[in-house]
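Notes follow the structure.
With one protein chain withheld, the remaining protein chains of the complex are depicted in position.
Showing chain A:
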Amino acid sequence: MSQTQGGFTKQKARNIFWGGSVFFALLFTALIVNTEQHIPQRSHAADITPAVVRGKAVWETRNCIGCHTLLGEGAYFAPELGNVIERRGGEFVKAWIKAQPSGAPGRRQMPNFNLNEQQLDDLVEFLKWTGQVNTEKWPPNIEG
């Protein structure tokens, strides 16, 4: 083969693949182990109350991520909510959720999820906790 003149064989290519992949997979694993040790402090894990846990379940079972972003991840159809408590306050968030859908013609509509007071409070607790996470100063400004 003309390509093998440099002595670069398929076996060498395969060895680079295996050696490289295994090396980086191990390095990645080591970094994840290290990261795990930082997470409790960076996320204020001690503040994860039962209300925060229940709030996360409310968040998940209403598929909020299907329209909103949370810490920048999710759908890009509706506002970022990682800092929504800071931006709007908990009471506003609860009132907003209860008032949906707005029914304004042509505007994006948020469904009404018929949450009870407990669920609303839990959701706010979850978002409040999320707002405390050390995100390396993201988002750049309050608008998210």
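Definition applied: contacts are C-beta pairs under 8 Å (C-beta built on N, C-alpha and C of every residue); 3 or more make two chains touch, one makes a residue touch a chain; residues count from 1.
Following the convention adopted for this analysis, contacts and distances are computed from a predicted model.
The complex appears with one chain absent; UniProt names that chain "Cbb3-type cytochrome c oxidase subunit I" among the candidates "Cbb3-type cytochrome c oxidase subunit I", "Anti-anti-sigma factor", "ABC transporter" or "Acyl-CoA dehydrogenase". Looking at chain A, the residues touching the absent chain are 1, 3-4, 8-10, 13-14, 16-17, 20-21, 24-25, 27-28, 31-32, 34-36, 38-39, 42-43, 45, 48, 52-53, 56-57, 59-67, 69-80, 101, 104-111, 113, 126, 129-130, 133-136, 138-144.
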